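Of the protein chains in this complex, all but one are displayed in their positions.
In order of appearance the chains are A, B, C and D, and numbering begins at 1 in each one.
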Amino acid sequence: MQTVFSVGTDALAYGMVLFVISIGLSVTMGLMRVVNLAHGAFAMIGGYIASYAAQTLGFGYAAAILIAVVGTIIIAIPVERFLYRRIYGAPELTQVLMTIGITFCVIGIANYVFGPTLKTIPLPDTLRGPVDLGFRSIAAHKLFAIACGVVVAGGLWFLIEKTPFGVKLRASVDNAAMAASLGVRTKIVYAVSFAVAVGLAAFGGIVGAELLPIEPYYALRYMVTFLVVVSVGGAGSIPGALLACLVLGGIDTTGRYLLPEYGEFFFYLAVIAIVCTFPRGLLGRKK
Amino acid sequence: DTIKIGVVGPFSGPFAIQGKNFKAGIDAYMALNGSKIGDDDIEIVYRDVPQADPAQSKALAQELVVKEGVQYLAGFYFTPDAMAVTPLLKQANVPLVVMNAATSAIVTKSPLIVRTSFTTWQTSAPMAKVAKERGVKKVITVVSDYGPGVDAENAFKTTFTAEGGEVVDSIRMPLSTNDFSPIMQRVKDSGADALFAFLPSGPTTLGFVKAYNDNGLKSAGVQFLAPGDLTQESDLPALGASAEGLLTTFHYAVSHDSAENKKFVEAAQKAIGTPAELSFPSVGAYDGMHVIYKMIEATGGKQDAQKAVDAVKGLAWESPRGPVSIDPESRHMTQNIYLREVAKADDGTYYNKEIVTFEKQGDPGLAAAK
Amino acid sequence: MLRDLAGLAVILIVAAIGFLLFPNNLALLTRITAIALLVLSLDLVTGYCGIATLGHAALFGAGAYAAGIAAAHFDINDPIAMVAIGALGGAVAGLVSGAVILRGHGLAQLVLSIAVVHLFHEIANKASEWTGGSDGLSGISPDPVFGVFEFDLWGHTAYGFGIALLVIVFMLLRILVRSPFGMLCRGIKEDPIRVSAMGASVQGTLLRMYVISGAVAGIGGALNAISTQVVGLDSLSFTTSAESLVMLVLGGTGSLFGALIGTVSFMVFKDFVSAVNPFHWLTIVGALLIAVVLFAPKGLYGTAAQLLNRSRRQ
Amino acid sequence: MTAAPLEVTDLSAGYGPTRVLEGVSFSVAAGSRLAVLGRNGMGKTTLFATIAGQTKRYGGTIRLGDKELGNMESASRARSGLGYVPQARCIFPSLTVEENLFVGLKDRDRSAIEEAYDMFPRLKERRKNLGSQLSGGEQQMLSTARTILGKPTVLLLDEPLEGLAPVICEELMAAFSKLAAAGDMTILLVEQRIQSALDFADHAIILERGRVAWSGAPADLSGQQDVVEKLLGVGGLH
């Protein structure tokens, strides 16, 4: 019984970390319909900035997060303006090509600027070390990640489903020309959504850095994981992504506990099973 | 004349730092020993194979031999990449100096291969003795599920069982594992006194070590034993405090205390640019260059692979890692293996502190394979 | 028909130029040929059927391992027999992965394909008795072609053999894509529901194409195994899959020439910059990809063809 | 809002290398109703799409009220008072009916959506449905209602009756007439049912291969049998 609880806690924590990092991708991919393989690159940029701010400039954790999120968005603005704007509505494969190209460049530049070593973001004392839950101990930063996941999920869901901005965004994605003809300033809507997605990526990159450490290859190393999580949940669906992260985190964690040598099999078989049963993702948007 | 040496390694991609160390070791050697032997200029031609990719490795090696006309092939971080070029050597009349790839069997694939690094068997087996000596009875092994991981598991298991210890469970986890909490839970549940682990150097080691701490294994007194890949110097700044006290066995520590090493480290750190990035592949490359220089001297710059290899059989010298020699039989290095502990230096940085020396270790892996 | 002959002539001329300009780089050229077969095969499902996949290396790797295992474990060393076995292995892998991948659409399909290639990879890693696991499968030593032409260090035989395979496959594929079957596949790419409303079976057609595509990729894999005499896990990796997709899109999907041009330009460019600067070539390749999207959005071939058409009309 | 005049001078436009419109000029006075007629593929949709800013304009000017629309983006045109109901409907498939209408509101208050429901009660019943789940005719209603909610001063209607039941067509044409009569909107209408279009409009133009081939009052057209036959391809009006 204790084992079940224990594995369950791990699953929850891992799932939430995945969620925080990938949810921005759900926005670009599900709502803006851009297969954004460079998502990890923005998460990584966030991580690097935070690490630099905390390690080298000596800012505190919260300040480092803020600086990193804002910094990443600032970096992303010209990228959106000159590159992404060209591929909105383009065929998926073109988007793949462009975003992989961006990823390569970011990796190369990160390697050049920061070197190939791992970078860490020092945690404040409150988030450091294990916390005793009674039946087991868990890293404090994982509890923090869970909390972040809950807040981000709620906030984002509200933004997209309940605000006028959310409606305009979804309309622009369905048919940009028509939305424009109804007076929606689609360029601005897109730019803002992109900034939100990138900001979330940066935030996730920082919060998840304890599990997925920051290094230049980060941008490609976890690309598949993000892609899988978002699609299994149903791109564009916040509750879907959350559910997918929890389910996949659960399967992955249980698999690694029970039969670690076949962990990979479990994970991908589960992905296949879920995708075959729910071709639009667990809670995918209907088209 | 110009004698060209073709070096294949991961100079970009996820293992770029290891390739960078190759280059640092080579640059350091040439800075200290000149880039001329007799009248011949030595030129290095680099080729990049970012991740294990034997086909690409072979194509590039072939290109190096045929187009660039290299007389020596060297480098090779990954075993399959080294394996792939072995069939070429004879026809090309080129010796291969393996500067890293660590599977025992490589040297058996051709008589023209010399290895100046280590094997996973070689660095892992002594750990079993350490465990035994420290009174550890039950061990659980946790390794990444690929060649070197399996080697490490077998090396430790064979030696530890022979010493009378018990391996209670062996876990092989996929290379792609990010979250090690469930694994640590397994370790806890197994009731072992110690954990023997192998993960390739790099990002995943961070999560692994942190999980070891965060899941309360450290505080529960479960010892952490591993070959030195897990605490390579370039990862230590990130691993930081969480790695303090970890025990590893390895053939080289940047902190090794010898005049030879001081000289090497100074030159290599200059070559690599960022001193903290210096790690073990550099010494394999440095010694590899030493061997190649000796080969060139012996052949007088003429292309004669067999003669070159024969010339270094039994060669012994003082390497930055300590005294080493090339075993004439296997053409692999006989060297000291050190038990190290991650310790904090006065300046607040962490380093691998050598505490026990196992002298003149051969490769037990080759014997085990027979 | 005229374009077929022209295409054939272009391939042969390019092959000959490659041979003359880079007589010392034949290993690379052979590798390009093998990858070109993989990209052609990918074009069949992605360009002609609209199936998004990031797992196509599974078919390539299956062919490589099939040929490699036949040689290393069963002593089947005749290169032509090895190619046949590779094609078969690829076709079977095509059947299996097609059966899975075709259950999804769009993004789901992409993810299924990723899952499939990872499973293949994991299986090959686990079955190390047969595959050599992460150390790679070695011990492949193909006999001379027709008992005469030895596989040598300079790679003359391998190159000739590769080009011969490429030409044969290319011609067969030209016929295939213009056949009624090829047209049906293009129809499915545009609108599967319309095709089923015509009474044609969408799944059956696509699966069939997947098997054909598997055979083509398998031939590429076998060529790779024969020419390099090793097979590594990378041959069925996600990275190889993604790279082949990048090459295809670079050249332009939905045309066999696009597949060839994409492969050649990507591989040559990459080889060139990574030789010039092994440490930072990734940035330059990234910039190339971005530039292609910005200035040649339909891929190199697609955009060139478009420009040509336009200037012809005016 | 009060209706604005629209003036098109020497407009040419098309798709990439294919020119579809050549030197089209006409003007519509504020509050009046223009029928744009022409056979299949003569460029009616292209004309509207160009005015709305969705097709490439090669030359010429478009004036709405006192504004020149030439290089304005679609969104700004809409905000200057242009309303466009495209032939292909272009409802947002993944939005609900209510959300579709919301997008059309521009900056008006959400409660204004009720106006659309008054116009098409059917939409109210289906308010929670996704756009993709509507029947063909319901989509047509939604498309029209959505644009009208934005209170345009010039309204472009591209075959708004397509796929609607006869009763609804009548109601809709009556509604358009009312809007025009109230002086709220200038309306341009493309419609295949020529008679309906002529009954509605106070002026008509006929496009032929991208040029204005005839222009005049609807009543005049009934008299010109040859024009009707040549330019519209129908045997006669009824």
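Annotations
Here is the rule we go by: a contact is a pair of C-beta atoms (placed from the backbone, for glycine too) under 8 Å apart; a residue touches a chain by one contact, two chains touch by 3 or more.
To be clear about the criterion, contacts and distances are computed from a predicted model.
Of the names listed as "Succinate dehydrogenase iron-sulfur subunit", "Phosphoribosylformylglycinamidine synthase subunit PurS", "Branched-chain amino acid ABC transporter ATP-binding protein" or "NADH-quinone oxidoreductase subunit C", the one that matches the UniProt record for the absent chain is "Branched-chain amino acid ABC transporter ATP-binding protein".
Just so you know, the chain we are not showing touches C, D across the whole complex. Of the candidate positions D:Thr18, D:Asn71 or D:Ser111, contact with the hidden chain is made by D:Thr18. Contact with the chain that does not appear here is found for just one residue of D:Met185, D:Ala201 or D:Leu232, D:Leu232.
Contacts to the hidden chain, counted on chain D, fall at residues 15, 18, 39-41, 45, 87-88, 122, 126, 133-138, 140-141, 159, 162-168, 170, 192-194, 232-234, 238.
Summarising the interface, chain C meets the missing chain with residues 175-176, 178-184, 186-187, 189-191, 193-194, 196-202, 205, 208, 212.
Everything below uses one rule, namely that only the chains that are shown with their structure count from here on.
With centres defined as mean CA coordinates, chain D is found 43 Å away from chain A.
With touch defined as above, residues shared between interfaces to two or more other chains in chain A number as follows: 108, 111, 264.
Of all residues in chain C, those touching 2 or more other chains are 122, 280, 282, listed in ascending order.
Of all the residues in chain C, the ones that touch chain B in their complex are 22, 24-28, 30-31, 34, 122, 125, 132-136, 138, 141, 152-155, 224, 228-235, 239, 274-275, 278-282. By the touch rule above, chain D contacts chain A in their complex via residues 52-54, 73-75, 77-79, 82, 84, 86, 90, 92-95, 99-100, 102-104, 106, 130-132, 146-147, 150. In the complex of the two chains, the chain A residues touching chain B come out as 3, 6-7, 10, 13-14, 17, 108, 111, 115-120, 129-130, 136-139, 142, 210-213, 215-218, 220-222, 225, 252-254, 256-257, 260-261, 263-264.
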